[in-house]
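A single protein chain has been omitted; all remaining protein chains appear in their positions.
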């Protein structure tokens, strides 16, 4: 995640870090060159028909609405993922508090919290598709080979609680409280897996990119008579805005990736460790800080 | 569900798998031919009035907004269905954990989990309107003839819990925990039945398709003076975008079908089996993988 | 509710069942006649000023956006009502299961479920403003005269549970489980009453219909110079789309009526009876089927 | 709240009750006079530059979108408030049922329900900023001087339950059930206080009204060449639609006021009394009926 203040005039002119420009500079250049050629053909050799720009206005409008829809859906995926991780942070804090209330044995309490931290790191590693994440390995070296490591961590946590419940180390009230907490964690996990495993329908991407390119090729034909040699400039700007928005949507729709706008899962996991440290009797580690505006 | 990466330039030009092109190529061709004829009539025989293109701009705009609304509603149906299945996956995982916490008898625990898996397969088969699904039959050969087989599976699960509750094999805390889990499953089931049984209002489909065709017939009349022989091209592109979006909305609004963009219910049911395997003391099956980009 | 497949080309041309055409054919005809007169005045007698069509574009756009808002709000009312009824179906199923878990006496269990079915039919009859619904009378002949019959059915159900709770026929866990189920039913009931009793604000209807008619009278003035004798055709189509959408919104915003697009409450109540039949030891009735595409 | 059927043709022409016309007739007249003057200046004295109407199209569009956003936010405030009051009605009904289940003493039960009714009236009076509401005074004459009277009513209810819990008149299950009901009521109360105390940001109102007036002053300059003496008519209609929508949004965003479109809190409180009457052993009062289409 990029953490920068409101862009200053200088940022507006030159900032690349956190901008979408690097991702779209090549296709925009291709479109601009094509527009220049078409404009040249139209103005110099008069081989293009003169089309009233109104003719393609509706097209641009439909495209804007459609891009707006996809951007909205992508942003909501990103924000829902952030909400789920925020909920996980709250759940881990409450797990520690409920353990304190309902589990008398400090050794069991610590084991439960360590399982929860292992879950968080394994879940993060799985969402980001990191095969051998050092933090995840440190917290749960023995779960790496299971079919679904974060599930295995929660299963182990459950087994501990079940054993205690049978040995009277956890009464019915406590078993209910802790299993409801576990249910909230399980739901958030399934929500994140859903977002990671079900991308925005491919058919939308295809339809939108195809439409943008068709529009950008049609635009010079409609504009060259009205805009003359400014046509390639206008087309390039339109391509920058449309392709830029499409590209941002693409990035936002994958909130667990490692793109600059992906969620700072490392920092959230660190926040979990900070919150659980007092309950484990350990010193809290430092929160992660952004490096060159980027919080990982 | 189609699982492909961001479309590459080659995909953009040629990809058909996961594209909406095959579904709309015929009506687009019909519209394009009609537009060619109308343009010819207008340009050659001057029998058409010359209409300012602005006259139909508002029309196109209203159509775009209306298509946007319907697409939004369809996408939300699809995404809500995905959420409900994700919730079911979490519920089955939690059912296994709560069974471990609150049910001492391992035989009963296994029977409960097998009923839950039977429910999942029967529910999937019913949503997809598969009469004799092999997986569903394998898990519950005796429930096929009941009026609502997935309901019957959950009723059987309940009967097991009720018997245990009366025999002191399940205390009040456990009965509450497991019945709340059952309630979550029941709510998700009713949600899926709602989406499957209540399509987007037919009146919208009719209004939208009629409006698109009227618009595509009116467009050449409004454009031929402004766009000349490019008119059929523009009309074909507009028809492709509008009919394509209408068709995608149609597909997304039926998330349980077998169209390429339908939800991968087979894969989700498999994920449930993988999650419950350790609780049943079985080896986890392999997750389903997409075949030619298609996850069923 | 209309249950038809995606409209075929024939449907698109001729389908009236489930279409909004019958509801708007008269006002559209009135508007078309007015437009014809205005166009005639403008073209033949030149008494109308020539107005650039752009002048009314913004107007049409604002109208589209506003219609879109109202349609969205209406659709959400319809869909929320459907969700509430889907939730009621799930609640009745769970009530039966929780009764089985927590109530040992089969006679009390059956009485509780019969009260719940009576509630469903009384609630449906009240939402649809049916004075003497035969199904409702059959299930609860003695509650017809109470101020709020569905509430009275739930009060009677509660009294049964309260008596059992005092006589040790229902322990604290069961009383909690069943009262929470009742709370969910009560909330859904209040939600449906809210939708039935609080229509979309009248001020919106007035503003929208007035604006549509003003727009349709202004449009010929703006178009006749640009579109000539096609003007009445364009105006009629615009009137069809705008009035059609306004009318559909009107219908969708009353989801409990008996219009073709109203919710199939009869069919949902039947589904409740099917689901409860095994718990009552009765044979399940047949599900309702649509009659001429219409599910009541 | 205005309760009228779908507007008839006569209503469309003449209805004022429930219409926004009275609220905007003066500013619309001012704008129309200004537009007439500007058009006169432009047509007769040719002191105005001729501006292509397209130049202000985008402006009108941005304004439409912005008005649409604000109207949406206002409608959602109104609808959320209605949902919260519907939830309160359900909560009071359930409070009566849970009291019957968990409280054996009929005197305590009645006192609890009377406190709840007092809360409802005090809450209504506070939201509507009525200093000495007769109904509220009748139900709780002694709470008028407290800092937050509805809170005080709920505190008194709690004190009764706490006393009963210590005297074994309410067991742990009942205390949990009733305190969760109280929590739902408390949450709805805070939600209503939030809507009443946090208006739509003032900065939006200012920006929107300023933009509307600037637009209405700019429009004649852009239109007079294109629309001639129809310009003031078009401008007046545009002003009516835009100012009308802005005014409706303003009204909807204050759902607890006494404007015609405000929520019928009196009628909802009456519905609560009707629902609780059987539990108090009293005859139910009549429901409130609309007076001249207006339900208070």
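Order as written gives the chain letters A, B, C and D; numbering starts at 1 within each chain.
To be clear about the criterion, a residue touches a chain if its C-beta (ideal position, glycine included) is under 8 Å from a C-beta of that chain, and two chains touch if they have at least 3 such contacts.
In this text, all values refer to a predicted model and were calculated from it rather than measured experimentally.
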Residue of A:19, A:36 or A:146 in touch with the missing chain, whole complex considered: A:19
Missing-partner contacts on chain A, residue numbers: 1-4, 6-7, 11-12, 15, 18-20, 52-54, 56-57, 60-61, 64-65, 67-68, 71-72, 75, 78-79, 82-83, 86-87, 89-90, 93-94, 97-98, 100-102, 104, 171-174, 176-177, 181, 223, 226-230, 234, 237-238, 241-242, 244-245, 248, 251-252, 260-261, 263, 274-275, 277-279, 284, 287, 293
Residues of chain D in contact with the chain not shown: 49-52, 54-59, 61-63, 65-66, 68-69, 73, 146-148, 151-152, 154-155, 158-159, 161-162, 165-166, 172-173, 175-176, 179-180, 182-183, 186-187, 189-191, 193-194, 198-199, 201-207, 209-211, 213-214, 218, 221, 250
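One rule holds in what follows: only the chains that are shown with their structure count from here on.
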Minimum number of chain-to-chain contact steps, chain A to chain C: 2
Other chains in touch with both chain B and chain C: none
Distance between chain centroids, defined by C-alpha means - chain A, chain D (Å): 37
Residues of chain A engaged with two or more neighbouring chains: none
Chain contact topology (line, ring, star, complete or other): line
